[in-house]
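For this view, one protein chain was removed and the others were kept in their places.
After this line comes subunit A, so read on.
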Amino acid sequence: MIRIDGVTKRYPDGTVAVDRLSLDIPDGAITVFVGPSGCGKTTTLRMINRMVEPSEGRILIDGEDSRRQPVNTLRRSMGYVIQNAGLFQHRTIVDNIATVPRLLGWSKEKARSRARELMERVGLDGSLAKRYPYQLSGGQQQRVGVARALAADPPVLLMDEPFSAVDPVVRKGLQDELLRIQAELGKTIVFVTHDIDEAVKLGTMVAVMRTGGRLAQYAPPAELLSDPADAFVEDFLGADRGIRRLSFFPSAELELLTGPVAAAGTGRTAARDTGDAPYLLVTDADGRPLGWAEPGLPTDGPVDPGRLLPCGRPFVAGQDSLRAALDCAVLSPTGWAVAVDGSGRVAGVVSQQAIGEAIRAAHAGGRSDGADTGASAKVAG
């Protein structure tokens, strides 16, 4: 565990970048520092590997003052990833990744084979190994940066806005990759960003900092969204925190109706017993959704898919969150969301109203259970 204990950083010009910061960074989890520009995030991160020395207070690594060990030993036990990757432009990709193993005295062959192994882990094609950084895209360079930080298998990874210079699609890919790597390797990751969505998506714990280097709130993301500590945090979270909070509620509790679902051409489509639903969801013979049939559309013969209302992107029952379910319902022309199972077959349909009730129930549950349950279990989607 990394303990930040009453740490203040005053730069020589008098700027107080971090002001009496105290918090514990849990092992094997992603802790995100988030806040507006200049609030002291980078300074905090750099105090952990002593690129910046605290003016007051101390930082304990597994109970021991970080100043007790030689600074370069400390740094080599912590991977460091920055915006634009900061690759060594004069070294090939493998040699960039092999830097720290080489510093630790590994043989060239061993360091390089480790580097190739890591390229695979971060999703880089092996054919890029002999290239130079200028021959890679920004997203690829960032992956190299992550691989380089992981090369000597350090227990801690420090990441300073690593994904902020790439486009949103690439960023999402890198974020998902990081979550996957984290799940596989169980590293202690300290992540700095100014993007609250990124913080909520990646963080097991999120530390919101305010200008002047003070901690505004330190909590799991679900708790942040449900109970912001003050107006600053609430403002920083943005207008739609209620909607975003739904990401933390699973859709498993939703009651799915199978009554208004029928495969095309079967007798049941003719019966059109849709129960409460005004529309009938027509599927193909395999059970995959084709679209909604309006009342009056003859559905006993072969169905012309062109005459069905589109059902949009369905959500995966049990796996996606209530946010995904609500999104499907809102986007659906019928107001009903389509749920599918893992293989894309229709599991049932659910109305906006039913989702609304589930949300109310989830909120009531989330309150009474406290932060532990709802907060730590993040739901995909």
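Keep in mind that, in the parts below, a residue touches a chain if its C-beta (ideal position, glycine included) is under 8 Å from a C-beta of that chain, and two chains touch if they have at least 3 such contacts; residues count from 1.
Assume contacts and distances are computed from a predicted model.
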Name per UniProt, for the chain absent here [options: "ABC transporter permease", "succinate dehydrogenase", "histidine kinase" or "Copper chaperone PCu(A)C"]: "ABC transporter permease"
Given A:R58, A:R76, A:H194 or A:R241, the one touching the chain that is not displayed: A:R76
Touch with the omitted chain, as defined above, among A:V7, A:V100, A:C311 or A:A324: A:V100
In subunit A, positions touching the absent partner: 49, 51, 71-76, 78, 80, 82-92, 99-100, 103, 132-134, 145, 148, 158
